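Supplied in structure tokens, the structure appears directly below.
Of the protein chains in this complex, all but one are displayed in their positions.
The chains carry the letters A, B and C, assigned in the order they are written, with residues numbered from 1 in each.
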Amino acid sequence: MALNLREAAKRPERFTGGHRLCAGCGASVTVRAVLKALKPEDKAVIGAATGCLEVSSFLYPYTAWKDSFIHNAFENAGATISGVEAAYRVLKKKGKIDDTYKFIAFGGDGGTYDIGIQSLSGAMERGHDMVYVCYDNGAYMNTGIQRSSATPKYANTTTSPAGKVVPGKQQFRKDLTQVMAAHNIPYVAQTAPFGNFSDIYQKAEKAIYTEGPAFLNVFTPCPRGWRYDTPKLMEIVKLAIDTCYWPLYEVENGKWRLTYKPKKKLPIEDFLRPQGRFKHLFKPENQHLIEDLQKEIDRRWEMLLERCGE
Amino acid sequence: MKDNKKVTITTETTWKEITPGGIVYEAGNAHNYKTGEWRSMRPIWHSEKCKQCLLCFPVCPDSSILVEDGKVVGIDYDHCKGCGVCVNVCPFNVFDFVKEE
Amino acid sequence: MAIRERLSGNEAVATAMKQINPDVVAAFPITPSTEVPQYFSQFVANGSVDTEFVAVESEHSAMSACVGASAAGARVMTATSANGLALMWEILYIAASSRLPIVMPVINRALSGPINIHNDHSDSMGARDSGWIQLYSEDNQEAYDNIIQAIRIAEHKDVRLPVMVCMDGFIVSHSVENIELLETEKVKEFVGEYDPGLDTLLNPEQPVAMGPLDLPPHYFEHKRQQAEAMKNAKEVILEIAKEFEALTGRKYGLFEEYKMEDAEVAIVVLNSTAGTAKEVVDELREKGVKAGLVKIRVFRPFPVEELREALKHVKAVAVMDKADSFSAAGGPVFVETRAALYDAETRPVMISYIYGLGGRDVKTDDIMKVYEDLLEIVKTGEVKSVYNYLGVRE
């Protein structure tokens, strides 16, 4: 039976409070959701790329992880966990280990879309039995909100600032989920902590318990970087999904499936308005920028619908 | 079962006693670190109003909605940072959100 | 009974790896070390090892995967050269500070730029402060012997540091020479089973966390502890060398002293040039010249006191570096050797030669010139030039 909220509530927490992530941080919501998909009887080794999550969850001598955890560097969570998984396979074969372990790597969009994409791509291509989870908060938050290739177009970041002549980031975001789907690995999904969490729970469960490599791209709000009030976390997620900025879908053995279709597709403005990083777009002279964004979002949404046979 | 290693590290710990390579032997020991003092706003959960829909527990970034036997039983103020996500997500307005004294 | 064989340096290294049968090898090809993962993957394909071979997409990932696998409690090896080592750089430090006993043959090659595939020591010398133990090897035999010993050194409880075993690219790696191999059972017995204790991600007793953010309250203590491990390594290296000698009859120390008992002039050198230089020493000895040679085997930890003892009675010493550190004050081996002699009551005149960069061949004539320069210094008492380049077109 697919994991639901009620079942998840009964499972032990594998990521404890006492970490130093910001109040209202989406990253730990994402992590908790993914880890709930682990069967309580299974052990896990978790890896993380350098980033907010890592430095806040494992600040010597405290670890927030109840499973074995390894941090290596910024750009190599994929390779690091593939090494752990290779060790597990051989030690199991040699009879030195009895327990069943699952392997999960977490990275932000910096460690995943950008500096870590080679290591991730290599790990997925080699077919390690692992899940790579990107908690995508659309900028390098750990170093102070610099643009990444996941940053939405026109977002104001500290290296794509909205100025008098340049209105924020000049490029649309990279579609990493599709890049990963092109690896033809058994399971790729785009998800978010959303509603009753069934989408993320089920995708995490599939990702973890599908043999071979799997990739999850999880929309993960950052109140500090996006500049919204912390209590609004779940509203922001819902707006990202209902505006089709962040569609929920999965690619299972090459089969594309939309897992959520908004009843009413909202205009992108609704997603932009609550966030300070888009404030400059709401000046009257910048109306065309919002239109530009809307056009691209529509185009990508249509393409996705087509791929998913909708 | 062999003895588990538990090494208490403080700012008095010398290089001879510190764990090699920064290894930490006590998984989840961040629990001992109290982030509750970061809070400027305090969520207050009212058990009598709670319908046990459970929507609040997964959204807490600090694992601070206490759940026992699948039911919400309270808030872990040792770790709750007062972000208010639980307050906002509750469809039944079970929480109050008040300034810390 | 030792096995009489003829192998290239790379084959010797790969053979040692086969006999050790590590749990995980993660590697990426780069000239001149490419043959090592090639031979090794053939062993995997033929079932002569039961290693997990991870054919990573870069050296950065090679070392990253090695860190992951070693942290998981596996016995782990890889191999690389030059730019590959440079690409690993960041993770070399992490491997060492995480106290992971990874063993890596480094087939020395000039580090770009300009790009050059031939031998010098700019790759491993650049990594000299990464926290890895560094062993240097004159020939295929020493490379083979060093790798077998390196496993024990790296995994020793007082050490737990990664080890690089360096040998000269092409000159040794691609040269077929005689070698005496140990029987595989003897190698297995010598290296033993790896027991990482509880310090591993997959230990069945308790989960652990590795690779923390380590801020000012504790970072320094960790570094101090790491430094102690490197200090401890010296004794451990000698202990293991003794055991190895008992097994093979081949004697290893921190460095080799060749005809040093009464030497008045001496060269300090690493790797294959030592062999060429020994020929010259013999030639000079036949003429009655008191020439000697010190071949450094262990560069990290650096044998400060021992070198001081070995060199203090010599009149003039030339330290030969197959790498320039661009300090404008001699190569790294020179600088450290000279510093080692500072506390000696009597100490030799010391001069630096940077030689053989980018595979510039080193002939006996070149070495002879160095001894002649030293003899001239002894005769005249005058040092014309401390910092010298040997074999470059002036």
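Just so we're on the same page, a contact is a pair of C-beta atoms (placed from the backbone, for glycine too) under 8 Å apart; a residue touches a chain by one contact, two chains touch by 3 or more.
In this section, contacts and distances are computed from a predicted model.
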Listed names "Dihydroxyacetone kinase", "Cation:proton antiporter", "Pyruvate synthase" or "Cysteine desulfurase IscS", matching UniProt entry of the absent chain: "Pyruvate synthase"
Chains on display which the left-out chain touches in the complete complex: C
Per the touch definition above, residue among C:I30, C:M104 or C:I171 touching the missing chain: C:I171
Selected from C:D139, C:D199, C:E336 or C:D373 as touching the chain missing from the view: C:D139
Among C:H118, C:R160 or C:K234, residue touching the chain not depicted: C:H118
Hidden partner chain, residues of chain C it touches: 6, 32, 117-118, 138-139, 168, 170-172, 174-178, 272-273, 275-276, 278-279, 282-283, 286, 361-364
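Basically, only the chains that are shown with their structure count from here on.
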A-B or B-C - the one linked by more C-beta pairs in contact: A-B
Between chain A and chain C, centroid-to-centroid distance (C-alpha), Å: 43
Distance between the centres, which are taken as Cα means, of chain C and chain B, whole angstrom: 49
Where chain A and chain B are represented by their mean Cα positions, the distance between them in whole Å: 22
Residues of chain A whose C-beta touches two or more other chains: 58, 60-61, 63, 65-69
Per-residue overlap in chain B, given as positions that touch at least 2 other chains: 9, 22, 24, 26-27
Chain C-facing residues of chain A, complex: 43, 45, 47, 54-55, 58-61, 63, 65-73, 75-76, 78-91, 93-94, 96-99, 101, 118-119, 121-123, 125-126
List of chain A residues in touch with chain B within their complex: 5-6, 8-10, 13, 15-29, 32-33, 36, 57-58, 60-69, 193, 196-197, 223, 229-235
Complex contact set, residues of chain B against chain C: 1-2, 4-5, 9, 11, 13-16, 18, 20-27
